[in-house]
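Pasting in a structure now, in structure tokens, and then I'll have a few things to ask.
The complex appears here minus one protein chain, its other protein chains still in place.
By written order: A and B. Residues from 1 in each chain.
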Amino acid sequence: MSNILVNAPKTARRGAVIEIKALILHPMETGFRPGPNGRLIPRNIIERFTATWNGTEIFAMDMSSAIAANPFVSFFAEANESGTVVLRWTGDEGFAVEERVAIAVE
Amino acid sequence: MDRRRFLAGTAAVVVLPLAPAAATPDAMAEAIRKVVGSATLTEGRVKLEVPPLVENGSTVPLSVSVDSPMTVADHVKAIHVFNEKNPQPNVFSARLGPRNGKAIVGTRIKLGDSQRIIAIAETSDGRFWSGGADVIVTLAACLEEST
Partner (left out) sequence: MTRRLLVVGLALVFAASYAAAQVGTQSGADKRRSGYQDMGEALQKMQDDDTANPGMLFVQLGGQLWVKATGAADKSCADCHGAAAASMKGVAVRYPAIPSGGDLPVDLGGRINLCRTEHQKVDRLPPENRDLLALAAYVAHQSRGLPIAPPEDPRLEVFRQQGAEIYRRRQGQLNLSCAICHDDNAGRKLAGIAIPEAHPTGYPIYRLEWQALGSLKRRLRNCLVGIRAEAWPLDAPEYTALELYLMERARGMKLETPAVRP
């Protein structure tokens, strides 16, 4: 089950600058919070978010514990060619999730 | 206010855990130095937007926009955001390029307290630009005492 919401246009004019917004379900446990037993809850965060357009990286973000739970990221991209945008989140505890969005450029 | 009520309040305060170690303006300055190195940091071109007063520090919408044509010859390579009072000074570092068209990045961050946030942009000519904002973090009433 993927729990990711992506907002990107399905079609775009060639050369248009489009906004891509993405939201993913993740606790972003900081590692600085004590649990009920008084010990720190181990850190469990997404460390890196990347976006590729037809395989070329167009955006990347290194995240820290200061990114809010259920991370939201928005960025822009120039629509140069039809293809697939792959959004990828990786982090602690082997977390690795991908979401693909097809964008037709006219 | 009667004495019993006052004591009840005091007791409630005493059992709360101490805040964890926090970053300091010095730690933030050090983190910024690591990114900027010996280059000069110029104030300007970077607009950091956060609500001036946030109702809860756990999810603060933040956006950074940099005045840049975002061409191959002249673009923003990276945007870094720092804070001075969270346990760590780094918030995020984003890599951008001419393919972005606009140098605007949005996310949501956690802020442990009212503080100053600073964003730094590295442009393709190797220069560094900064912009900041002050945030007042209030606290919702009637919180969950989970710790």
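In this section, contacts are C-beta pairs under 8 Å (C-beta built on N, C-alpha and C of every residue); 3 or more make two chains touch, one makes a residue touch a chain.
Everything quoted here is computed from the prediction, not taken from an experiment.
Those residues of chain A that touch the chain absent from the view are 1, 3-7, 21-25, 27-28, 68-70, 72. Seen across the whole complex, the unshown chain contacts chain B at 1, 5-6, 8-9, 12-13, 16, 18-19, 51, 53-56, 58-59, 61, 113, 137-145.
To be clear about the criterion, only the chains that are shown with their structure count from here on.
For this pair, chain A with chain B, the centres built from the Cα atoms lie 19 Å apart.
Interface residues of chain A, counted against chain B in their complex, comprise 17, 21, 30, 32-36, 53, 56-69, 71-78, 80. Across the complex, chain B meets chain A through its residues 17, 20, 58-60, 63, 83, 86-88, 90-111, 146-147.
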